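With one protein chain removed, the remaining protein chains of the complex are shown where they sit.
By written order: A, B and C. Residues from 1 in each chain.
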Amino acid sequence: MSILIDESTKVLVQGITGRDGSFHTKKMLEYGTQIVSGVTPGKGGHKIEGVPVFDTVKEAVEKTGADTSILFVPAKFAVDALYEACDAGIKLIIAISEGIPVLDMVRIVAFLNDRGTSLIGPNSPGIISPGKSKVGILPGQIFKQGSIGVISRSGTLTYEVVHHITNAGLGESTCMGIGGDPIIGLKFIDCLELFKKDKETEGVVLVGEIGGTDEEESAAYIKERFTKPVVAFIAGLTAPPGKRMGHAGAIASRGTGTAAEKIRAFESAGIPVAGEPEDIVKLLKSV
Amino acid sequence: MSILIDESTKVLVQGITGRDGSFHTKKMLEYGTQIVSGVTPGKGGHKIEGVPVFDTVKEAVEKTGADTSILFVPAKFAVDALYEACDAGIKLIIAISEGIPVLDMVRIVAFLNDRGTSLIGPNSPGIISPGKSKVGILPGQIFKQGSIGVISRSGTLTYEVVHHITNAGLGESTCMGIGGDPIIGLKFIDCLELFKKDKETEGVVLVGEIGGTDEEESAAYIKERFTKPVVAFIAGLTAPPGKRMGHAGAIASRGTGTAAEKIRAFESAGIPVAGEPEDIVKLLKSV
Amino acid sequence: MKIHEYQANEIFKSFGIPVPDGKVATTPEQAEKIANELDGPLVVKAQVHAGGRGKAGGVKLVKTPEEAKDAASKILSMDIKGLIVNKVLVTKALDIKDEAYIGFIVDRRSKKPLVMVSASGGIDIEEVARETPEKIHRFIIDPLYGLFPHQASELAFKLYDDIKLVRKAADIILKLYKAFIAVDASLAEINPFVVTSDGETWTSDAKINIDDNALARHHDIEKMRDSTEAEKKELDAKSKGLSYIKLNGKIGCVVNGAGLAMATMDLIKKYGSEPANFLDIGGSSSPLKVVNALNILISDKNVKSIFFNIFGGITRCDDVANGIVEALSKLNIDLPIVIRLTGTNEEKAKEILSRTDLITVSSMAEGARKSIEIAGK
Partner (left out) sequence: MKIHEYQANEIFKSFGIPVPDGKVATTPEQAEKIANELDGPLVVKAQVHAGGRGKAGGVKLVKTPEEAKDAASKILSMDIKGLIVNKVLVTKALDIKDEAYIGFIVDRRSKKPLVMVSASGGIDIEEVARETPEKIHRFIIDPLYGLFPHQASELAFKLYDDIKLVRKAADIILKLYKAFIAVDASLAEINPFVVTSDGETWTSDAKINIDDNALARHHDIEKMRDSTEAEKKELDAKSKGLSYIKLNGKIGCVVNGAGLAMATMDLIKKYGSEPANFLDIGGSSSPLKVVNALNILISDKNVKSIFFNIFGGITRCDDVANGIVEALSKLNIDLPIVIRLTGTNEEKAKEILSRTDLITVSSMAEGARKSIEIAGK
């Protein structure tokens, strides 16, 4: 088992003919991901790396049975691409695209929620269930099938963390970057809910960073309702105080989203926090 | 039994301090309707006909337990009044207000549908379950508790029809005017579904008129899924061809909405159509 | 409210929808002048609130300013379905390669906006819809999110294979939806949506109807109102709280409520005569309204008798009767009047009316028969 994606996941690539889209289609195919189709309007009938390209997601889904979509579409067109994927019945969307306006995301997540479609991202490096499927831009070779679930708001910091987990011989069940934007699809708690039910996952590493209060919320959730061991790592202790969001930011979040606050939240919930990425493995083995 | 309203219905009057609102509040109270509160922003704390007035629907619902609302608010404010009633948890709204723009209604019905609130109208004369409750501007004295359900798109034509039913000694279980606007809340079929389950109702009279295809749709529904006797009456055989809605109107509805077409639809579904209001009773007794 | 093609063109242009150059003329000379300004082959089109103007000869292709003047002079004297043509639109003729259909409407069934497209556009679109409905592609729009670009593209792919035309059509479909919503249209239609030999796309006939209930928030569009004589009478009645439509029979009707008014007309027809009008005096039957209603009816020379069909409702019948008597005392009417008043205090009302020349009846059927009988053959 694993969460969200596995060997049976049928992937569609939106923006498959672009530079990043075609490059990562090749990489994902090499990893063994089942890519069944791609979409670029006006390029219907072409093939990229042997993958058939369609004009619309609707057609691609009808003809190839894709259930999951990955977006390499530039921000300007990504908004409609997200709606299109959901409209066509795609059940999981991974949005690599970055730079989508926040108020557009507000409407998009309402739309996807109403229609039961899950979203990872935007501004996500993707998701991988090692040995089964990779839907994203993560470097496949650093992962190894195993028992640790990884959820992260970062890209390369995730790789750093995974690097240690893999080297320690533990391996990963599923690893995902949920994206660092203010409004995203799946959040820490949503992913934890899935890992809770996944028999293959024996422990979870949560990689957070400054901003927002997702870490604080997940600390409370883990304390009350999550039974598997969790280790956290938070980046940004030395980050500059940052662009404050007026009074409203502090009032709304009832906190300022600093790394110190997040670490305190985890520790007071009994969740060990690694002082540096290397320590994660030691903590995992000790809990 | 009866449908939608009965002696336990707790009614709130929106726009209670206006000319029509206060007049009909008196009339409804005289009929025995349980009016628990009224709303006019800025008039909170007043009383009209002994009914306490509040500034917001939310407060009125919290303090008086109203579950049904009747709107006497002018068109300009009716749109927000509808949203407010639904927001406050009102489960049935009767909109007497007329002149609401169609595209506003499109959004309102989507909102109400999502939240499980039923709407009668706009531009409706209201609803009455004789001997139990009257929520509307219908003249109470012409009704008599009985076994016939009446659904109509008109106002005074409904009274004409009811007049004959009452005089014939049959009486009505519930009678409602659903309003003649293009976009309305409950339609013929929705009301028929309710009458189907209502044990007190032994037969239904459906009063239609030119425009739209609701009559044609309900004819098909009655033929397939409605078991109680139905008699129809359609007004508008001599109406001028009317303001045609370009090509799109005819293409969209796959028909032109004339009275002749509607009568044909009922007759071919085996539903007797009265040639004039008087004949309705004869037909009711014969089916 | 209906607006003319040239007015719809102005709205289209403001939303970036390509419309051929053109101007409106009210005289043949103006048409000639416009033709001089515009270059090449032109079309002169009747601007009238009636369908089927093409089949009626209200659209003419011309090559020179002289021909334009000539065509305009013919069309400007024309009667199309009872409406006199007062304006023509002189516009560039298109070198048509392909005609498609694009239309938006508020769909009563789904209670949402509906867009329809067909690759088989043109004047026979309704026949296409009847004979080969599969050629009409429909899509119901989620009003909360509006029409998405990919949805417009999916529709445009039904019209063309060429990706360039698909992009252009999708763009127009999106813009037309925006216009539809922005102006509170009940209908917005392009038929035909034209592709010319050079691969350009154009709106050849723009049609927009506006939701009457929404006109209060569109003063600029309200100003576009161009009423026929009949419509002016209707509007004048409306300003007095009356809903009136003239017809051609001899039984004048005064009824409270639109449904009952239609049923009354139907009954007159059923009993062998024809109604002279539809007239709904609305909820309250104040003396002033009755006076205004009667003034409208007596100005119609066809009317031979007048039938009041009033269902008392909330208002008491004796009050209504008093109102009618008061109103009649102010007018001098030769025509016979039949009154049916039903509802609360009906008997009192009859007593009041018995002191007058008015004929009272107890049912609408009796009233209809009586007024036909009195009107004579």
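One rule holds in what follows: a residue touches a chain if its C-beta (ideal position, glycine included) is under 8 Å from a C-beta of that chain, and two chains touch if they have at least 3 such contacts.
Only a predicted model underlies this, so the values are computations on that prediction, with no experimental measurement involved.
The missing chain, though absent from the display, is touched by one residue of A:C86, A:V207, A:V230 or A:A265; that residue is A:V207.
Checked against the hidden chain, the listed residues A:M1, A:A220 or A:L237 yield one contact partner: A:L237.
Only one of A:G32, A:G65, A:G99 or A:G270 touches the chain withheld from this view, namely A:G99. Interface residues of subunit A with the unshown chain, by the touch rule above, are 24, 27, 75-76, 99-107, 109-110, 137-139, 141-142, 152-160, 163, 180, 182-183, 207, 209-210, 212-214, 217, 233, 235-240, 243-254, 259, 275-278.
Contact between subunit C and the unshown chain involves residues 144-145.
Residues of subunit B that touch the chain left out of the display are 41-42, 55-58, 80-81, 83-84, 87, 107, 111.
As a working rule, only the chains that are shown with their structure count from here on.
Taken as a contact graph, with one node per protein chain and an edge wherever two chains touch, the assembly forms an open path, each chain linked only to its neighbours along a line. In whole angstrom, the spacing between the mean C-alpha positions of subunit B and subunit C is 27. Between the Cα centres of subunit A and subunit B there is a gap of 50 Å. Averaged C-alpha coordinates put the centre of subunit A at 56 Å from the centre of subunit C.
Multi-chain contact residues of subunit B, defined as those touching 2 or more other chains: none present.
For subunit C, residues touching at least two other chains: there are none.
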